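Complex shown without one protein chain; remaining protein chains in place.
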């Protein structure tokens, strides 16, 4: 299944890209993060993150569909 | 004893003047207000007012000196 | 600093109070609104006993510096005949951390209403109602 991933802040720097389309056998954001964490050596653990699918907050066990867009959200620091 | 009186807000309108020098036998702001209240028919009672002598808040039994300046202060409404 | 002005105070809003250590700036604008206690207000007259008002205003700003960890605080109050929407009082507080600026700004407007010898007379749209000098009860004007 193809999934679009966008990266921000620390994750963007560690992945060294802002966006990519991955082809994965996993179907939840939680499993996909585990896969990407090991690939890019992300410093943030999954319990430090939130996840958005198609610009809405969702759970890490949300069932993804082909070409959904995922954003893993590091702790925010606006203001 | 000559005392300078300045009037503001409702008192200014009721006295129909902003300032005057009076010659009085009284020596405290409290007694002078009673005298002026009866002269100008002021609507405010002394317990609704504060008093300043020479630009400082003082008590109504403050002992006045020749040519002190008194202001009787109606309830304030700034802001 | 506490000031009283007989002309528009809108221009104060563009003055900069920012310093490098300043993280938060809170401002309060008190404006003339078109109603009060069920009456349609047409305009307001503000009158100040300046000699004492400036002293009392400065006293409030001294208190606020003692009570809160702020960098700067300033207040200007308009006097004269004001129309609906006109700026009557403008306050700014700056601090490293935002909480202190919020607390300080609100403290200043609360105290200004309580202790500074400034009065206001309301003129009403309904001309059968006499203009009157209003007292500052809590939440009276803004």
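Each chain carries a letter (A, B and C) given by its place in the written order, and its residues are counted from 1.
The definition used in the following text is that a contact is a pair of C-beta atoms (placed from the backbone, for glycine too) under 8 Å apart; a residue touches a chain by one contact, two chains touch by 3 or more.
Keep in mind that this is a model prediction, so the values were computed, not measured.
Would you list the chains present here that the left-out chain is in contact with?
For the complete complex, the undisplayed chain touches A, C.
Return the single residue from C:21, C:66 or C:126 that touches the missing chain.
Looking across C:21, C:66 or C:126, the contact with the absent chain belongs to C:21.
Touching the left-out chain: which of C:9, C:60, C:73 or C:109?
Checking the options C:9, C:60, C:73 or C:109, the one contacting the hidden chain is C:109.
To test your reading of the contact rule: which positions on subunit A touch the chain that is missing from view?
Touch with the absent chain occurs at residues 6, 8-10, 12-13, 52, 55-57, 71, 73-79.
In the full complex, which bits of subunit C touch the chain not displayed? Write them out.
Missing-chain contacts on subunit C: residues 13-14, 18-35, 84-85, 96-99, 101-102, 105-106, 109, 139, 141-142.
In the analysis below, only the chains that are shown with their structure count from here on.
What chain lies farthest away from subunit C once each centre is taken as the mean of the Cα atoms?
Ranked by distance of C-alpha centres from subunit C, the top chain is A.
Round to the nearest whole Å and give the separation of the Cα centres of subunit A and subunit C.
Result: the chain centres lie 50 Å from each other.
Approximately how many whole Å separate the CA-defined centres of subunit B and subunit C?
Here the centre of subunit C sits 26 Å away from the centre of subunit B.
Of all the residues in subunit C, which ones touch at least 2 other chains?
none
Which subunit A residues sit where two or more other chains touch them?
Counting only residues that touch two or more other chains, subunit A contributes none.
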